[in-house]
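The structure follows.
Every protein chain of the complex appears in place save one, which is left out.
Letters A and B mark the chains as written, and numbering starts fresh at 1 in each.
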Amino acid sequence: MDILEILLSASFWTAAIRIASPLIFATLGELICERAGVLNLGIEGIMVAGAFAGWMAVYSGMGLWGGVCVAMAVGMMFGLIHLALTVPFGLSQHVVGLGVTLLATSLTYYAYRLALPEVTSPPKIEAFQPFEIPILSDIPLIGPALFAQTPLTYLAFILVVVVSLVLYRTPLGLALRAAGENPSAVEAQGLSVTGIRMGAVIVGSGLMAVGGAFLTMSAFDSFFFEMVNGRGWICIALVVFGAWKPGKALLGAILFAAFDALQIRVQQTSLGADIPYQIFLMMPYFLSILALIVMSRRAEVPAALMVPFNKGER
Amino acid sequence: MRLEPIANPTLARSISLPFAAIAATVVIASLLAMAAGANPFAVLGLILKGAAGSKFALLETLNRATPLIFTGLAVAVAFRAKLWNIGAEAQLYAGALVTVVLGTGALGWPSGLLLPTLAVLAMLAGAVVLLVPALLKVRFGVDEVVTTLLFNFIFLLFISMLLEGPLKDPMGMGWPKSARLIPEARLPRIFDGLRLHWGFALALIAAGVVWVIERRTTLGYEMRAVGLNREAAQFAGIPVNAVLIKTALLSGGLAALAGFSEAAGLKGNLTLDLSPGFGYTGIIVAMLALLNPLAVIAAALFVAGIFVGADSMSRAVGVPTYLADIMLATALLLMVLAILLTRFRVVRE
Partner (left out) sequence: MTGRDRLQDDAPVVLRLNDITKTFGALTANDAVSLSLCRGEVIALLGENGAGKTTLMNILFGQYTADSGSVEVFGAELPPGNPRAALDAGVGMVHQHFTLADNMTVLENVTLGTRSLWRPGLDRAAARAKILKLAQDFRLSVDPDARVGALTVGERQRVEILKALYRDARILILDEPTAVLTPQETDDLFETLSEAVAKGLSIVFISHKLHEVMAISDRVLILRHGKLVAEARTEDMDKHRLAALMVGSDVAAPEVAPSEPGAALMSLQGVVTPDQGNAPGLKAVTLALRAGQITGLAGVSGNGQAALADLIGGLIQPAAGTLALADENHPHWTPREAVQSGIARIPEDRHKTGTIADFDLTENAILESYRDAPFSRRGWMNWGRAEAFTRGVIDTYDVRCPGPGTRIRLLSGGNMQKLILGRVLEAEPRIILANQPVRGLDIGAVNYVHSRLLEARDNGAAVLLISEDLDEIMTLSDVIHVISEGRLSPEFPRGTMTPAELGVWMAGHGFDDEVAHAS
């Protein structure tokens, strides 16, 4: 099977969209935070926590959508910790973000060990199943890829549109973008910078957690350690790649996922047999770094990203 | 609310707030221990005992602290210049890699010559690994947080590839591990009969050297200036990019020494679990030490003590060892807040 053949197979694109879905959620979450001026390096840990919380909720008897809500709530809680330290106190967003990632990850593992002390292979849940949209899913190639996914994937795509609309077409989005560009403009118009940034971090963190939950509730059906495996960091690269715009970030996520799906398939070809599998596994990370290099020159970084706002600073 | 700087913080404020941060960490840990159905006092007691309750425990803590001093120094040096090196893990493995590539028989030199050579080459390898993100930052303005993080994943896969390929120990029964170092490439013990190798002494020396560099040399002055205000440093004629590169080389080299010390001092070979995240934990060590190289020693001992103590506690009462990570994350977050509050007062507006 050569590469062209892979690229033209429906299963490849179906996989690509599936791989892209958690990235879309988390990238949107990070994008919202950064547009308001807060770099959220807690993303990796929040995804881990979301993956566990959603799955655990379903495992304990909750419905799937209930699980998604639990994941979101847990993500928001960690977002709350992040913003409590970075927004009013203006502490280093780097240090706090890494601290939140460590806290969320270790709390998750601790909780997992407490909940399931002696399991060797983690139990499974009844995960989200693909839902084929009538007629549309019959379109060759695109049909199965875009219209035979699980409901969470549809939600991810809908969210891209929603976030775009909110950012560019509502007073709320205007205020959010201004908070990331020049917070004093927001304050001078009688709005609360702190409030806007807090809201952005909470909502953004919730989305990151849903991205994590996608892994345990849609892509797979159980929770493993190391499951998130750097996806959070990749999402940070995707935000830069997408120039802080939801549409471009979506494109980046799909491109990235397509590449990931491709390397998995190439591994199984005769070409892949001669190359150590680690080389393929490295590719997503290399790709992210490459994306950062390419985009670093033209991207318009929100001017107040990582700049704390101290009200009435003299 | 608003933050107002305090010109001269009182001693009481400077001491009580960090103390409160540690106290709050202990309280949170106790609550979590209770959630696990254990007696919090017993858990804390066991951690303390496991960390420092016996000669064996103490030596274990010192051994665990050794790589943490190196990675803590690596992070402290880099953060001082606001070079966000989150990639100490990769640099650590680079150091260990060089150690096993050259120390398993490739260089049949006597110990006195071989060990310094390995240490220097390990440092060089670590320096090169951080040089790449540093150059990307300086040249293209690529944020080094993400690149160093991603490099950790890449480098671990690279090591995994080597351990399943050219470096695989033919005697290893199929496990992905390297051959053992030749005896000349092993760091000897400091005292006969005590399980503590010269890597620990090397770590203490490294901390002293870094302190001297920061306080007494032009490079240290430049690093601090660049870290505190890059724009002013640039204006004054400090070669900012060159300073960042030098800082990266120093930081990467220090992290690599952790790999050298672990491979040559403790393990004797290279496996994929040589470091249980020493590179990341170095960030906590450095922050708890407020980036002060000498305080890194104390912070590393504290962090190592919690890890070692939690291991032994977990064996005794079954509370998951992740309690240690939670305690450190909590301590880190509360400590940065406490330090801020020693210098600023919160004013209600």
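The rule we apply is simple: contacts are C-beta pairs under 8 Å (C-beta built on N, C-alpha and C of every residue); 3 or more make two chains touch, one makes a residue touch a chain.
Nothing here was measured: the structure is a model prediction, and the numbers come from that model.
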item	value
Given B:Ala225, B:Val303 or B:Val319, the one touching the chain that is not displayed	B:Ala225
Residue of A:Leu172, A:Ile275 or A:Leu290 in touch with the missing chain, whole complex considered	A:Leu172
Residues of chain A in contact with the chain not shown	169-172, 174-175, 177-178, 181-182, 184-191, 300, 302-303, 311-312, 314
Footprint left on chain B by the chain that the document does not show	4-5, 7, 215-222, 224-225, 228-229, 231-239, 349
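By our rule, only the chains that are shown with their structure count from here on.
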item	value
Whole-Å separation of chain centres (CA-atom averages), chain A against chain B	29
Residue numbers on chain B that touch chain A, as the complex places them	1-3, 32, 35-36, 84, 86, 136, 140-143, 145-147, 149-151, 153-154, 157-158, 160-161, 164-165, 280, 283-284, 287, 318, 320, 322-323, 325-326, 328-330, 332-333, 336-337, 340, 349
Touching residues (chain side chain A, partner chain B) in the complex	41, 81, 85, 88-92, 94-96, 98-100, 102-103, 105-107, 109-110, 113-114, 117, 229-230, 233-234, 236-237, 240, 276, 278-279, 281-282, 285-286, 288-289, 292-293, 296-297, 310-313
